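With one protein chain withheld, the remaining protein chains of the complex are depicted in position.
== chain A ==
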Amino acid sequence: MYEMDWSSIPGALPLLFKGLLITFEVTITAIVVGIVWGTVLAITRIGPNKILAKLAAGYVNLFRSVPLVMVILWFYLIVPQGLKAIFGDDIGDIRLTSALVAFALFEAAYYSEIIRAGIQSVPRGQVSAGLALGMTQGQTMRLILLPQAFRNMTPLLLTQAIILFQDTSLVYVIGLSDFFGTAYKVGDRDGRLVELLLFAGAIYFVISFSASLLVKRLQARFVK
């Protein structure tokens, strides 16, 4: 019978905490950039310019049709090759940067679909009302459609953020020491992989589950 030994965890806490910060950094960057870029994509996709709309649709479909792990690897292995060709070999440790870029661009595709649905969920009459009051198309989008769309889709955006928080653990494929990566390395080093992975799983669970409870409460408040 395997004997559990949790003693290596207390000493590793500062390291694990640093890892958790990296996890949060990737998560929050991906959320912020993903939502901003996703909004641009969504508006372009339902906008009047057919060519731009096609390009935006192509972008979204591409990123939604490939595994996240592959996107992370692309941005770590392939994109830097291009950069090296331009800036020379001295581009330093790009693991964090490439992870941030990969997640932001990948999540934007998912966020843009949520935002597009959110915009389209606002009744058409709202646009007519805005235009009739002398607002331009752009003002109508900014002052009427987007505020309502974001209000309607806040629960969905937060749910997506929770999924994203868990998915960031995939950065271990490029050796980045996020929370999961750190836990794995510590466990490997001390020969206590099982304990460390159970501990990491518990932390992921506590954070994700509390967040999803929060989303549920928010949702109940929105559906008045």
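Keep in mind that, in the parts below, a residue touches a chain if its C-beta (ideal position, glycine included) is under 8 Å from a C-beta of that chain, and two chains touch if they have at least 3 such contacts; residues count from 1.
We take it that contacts and distances are computed from a predicted model.
A chain of the complex is left out here; the name its UniProt entry carries, from "Glutaredoxin", "Protocatechuate 3,4-dioxygenase subunit alpha", "ABC transporter ATP-binding protein" or "Cytochrome c biogenesis protein ResB", is "ABC transporter ATP-binding protein".
Per the touch definition above, the residue from A:S7, A:N61, A:S121 or A:T136 contacting the chain not shown is A:T136. Touching the missing chain, out of A:K54, A:R151 or A:K216, is residue A:R151. For the chain missing from the display, the contacting residue among A:G11, A:G58, A:P123 or A:G175 is A:P123, taking the whole complex into account. Residues 123, 125-126, 128-136, 143-144, 147-148, 151, 224 of chain A touch the missing chain (whole complex, contact as defined above).
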